[in-house]
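Below you'll find the structure I mean.
One protein chain omitted, others in place.
Chain nomenclature is as follows: A and B, assigned in order of appearance, with residue numbering initiated at 1 for each chain independently.
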């Protein structure tokens, strides 16, 4: 099954790739690696939640943020490489979670991204990752996710 | 126009590459990728500003910090690869901005770095990036920037 069929089966419609919020590009290809910029949980140009985990944002909302950020990353990748079937391996996910004092559930939040990637790409979706609690994130986003994938 | 001519035209003189502040090296080459260590806004061995954005450091000062950190990265790259014309593509910029509670202008600050890279390297300077608010940075620096470039 192709990735586009898989997404359809999962009832996932990729959004239009979000425009960068500043002076950079959404993705760069170097050899067979594609580096995707830090993606925020933007939907139709607006953050779906704002604030920090452990304060304004619940874990469930954080998980949804991670999923939306990943869909934005996939939209960017589709634009960058033309076809998501070219992804040979998801290599690394970097997840920054805006964290209030004492919040240590970064892994659970980032699982929203990781589980979705594995559901879509199966073996090819299993990635290395780092989950880190940020003091603040752009636009007061709760989650920011960057990605490296290997293409064929 | 070569990069050194471009820098001259922009009245930019690269500093001597800063010595690492600890037990590591300024850059490592792996294949055609060069990984530059996190650079601080050091000039003549001293931080040009100290503290956090949203408190001691204004956005304008943060932008200047980002520019100075990038010039240090370019000085390191020149030392590492001999000639900045070998840069085929700037791949990724990682920008950490020391952020006080409620400061969410990380993208504007990091634009100091991104715009400078694009001004110098034009199309080759357009990079992926992640902008993240750090709780604290080494030496109380307001900004730390790391970089991956692809060389030919």
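By definition in this document, contacts are C-beta pairs under 8 Å (C-beta built on N, C-alpha and C of every residue); 3 or more make two chains touch, one makes a residue touch a chain.
Keep in mind the model is a prediction, meaning the values are calculated, not measured.
Enquirer: Have a look at A:25, A:59, A:81 or A:115 and name the one touching the chain we're not showing.
Expert: A:115
Enquirer: Pick out which of A:23, A:42 or A:131 touches the chain that's been left out of the picture.
Expert: Residue touching the chain left out of view: A:131.
Enquirer: When the complex is taken as a whole, what residues of subunit B touch the one chain not shown?
Expert: Its contact residues with the unshown chain are 21-28, 30-31, 35-38, 94, 96, 98, 132, 134-140, 144, 146.
Enquirer: Considering the entire assembly, which residues of subunit A contact the chain that has been omitted?
Expert: Looking at subunit A, the ones touching the missing chain are residues 31-33, 89-93, 98-108, 110-111, 114-115, 118, 126-135, 148, 150.
We adopt the following convention: only the chains that are shown with their structure count from here on.
Enquirer: Please compute the C-alpha centroid of subunit A, do the same for subunit B, then give the distance between them in whole Å.
Expert: It comes to 25 Å between the two C-alpha centres.
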